[in-house]
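What you see is the complex with one protein chain gone and the rest in place.
And now, subunit A:
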Amino acid sequence: MTTPVLEIRNLHARIEEREILKGVNLVIPPGEVHAIMGRNGSGKSTLSYVLAGREDYEVTEGEILLNGENILEMEPDERAAAGLFLAFQYPIEIPGVSTMTFLKAAMNAQRKARGESELSTPDFMRAVKEAGAQLKVDSDMLKRPLNVGFSGGEKKRAEIMQMALLKPSLAVLDETDSGLDIDALQVVSKGVNALRDGKRSMLVITHYQRLLNHIVPDVVHVFADGRIVESGDKDLALKLEAEGYANYGGEAA
């Protein structure tokens, strides 16, 4: 049996005294796209932060295996170098750091962590230009400080561009559709779909079904009260869209 790209076993996590993840189990084999749907406050975004290693959350129980390796003890940068990428729901604006400088630092840091040599400037420029063209990120945007003054669509395109450059084995997309109009959604989805290569796995976290028309998942999971309560194929998303989350307990959002 092939090693899953991501395996989460009985994951419990809390922030301060409040338990948010209450026993998450999830297996994503190579090349598969899984969607997690759930109402606001169900713990979906927490799952993405815990995967990426945000300090504010304390994992109290369980395991996260990335390509068979337990990543819970790793720092966020080590997880990234091990192949994890989180596309943020709200990408952070960083004044004074140009997007170009940032991209180069990120790509080279990951290469260094994996024992590879640094990219030459021409190779870097070529890679950025290629990825940029597909996601409509022009050189003007690249010169600007990271995410500063970017529109919602520009921020999300820049996130996916980073993903294209960093080539993770697991991409976690947290509410990538939020703040996007139809056109931007298509550009972003196209960018994401171009990165589906039969090996790379994805975890798409979303509140609405509409994103899943564009990024069609292999498996849909319903998230409620800190765990996965139902799993099915892409039709489950349509059912949710029609019926809402009311069947999964708790109060309506």
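Basically, a contact is a pair of C-beta atoms (placed from the backbone, for glycine too) under 8 Å apart; a residue touches a chain by one contact, two chains touch by 3 or more; residues count from 1.
Rule of thumb we're sticking to: contacts and distances are computed from a predicted model.
Enquirer: Look at the options "Fe-S cluster assembly protein SufD", "Group 1 truncated hemoglobin", "ABC transporter permease subunit" or "Branched-chain amino acid transport system ATP-binding protein" and return the one that UniProt uses as the protein name of the missing chain.
Expert: According to UniProt, the chain not displayed is called "Fe-S cluster assembly protein SufD".
Enquirer: Would you indicate which residue among A:8, A:66 or A:166 is in contact with the undisplayed chain?
Expert: Touching the chain that is not displayed is residue A:166.
Enquirer: Which of A:110, A:176, A:189 or A:206 sits in contact with the chain that's absent?
Expert: Touching the chain that is not displayed is residue A:110.
Enquirer: Consider the whole complex, including the chain that is not shown, and state which of A:9, A:22, A:54 or A:210 touches that chain.
Expert: A:54
Enquirer: In terms of residues, what is the contact footprint of the unshown chain on subunit A?
Expert: 52-55, 75-77, 79-81, 85-86, 88, 91-92, 94-97, 101-102, 105-106, 109-110, 113, 145, 162, 166
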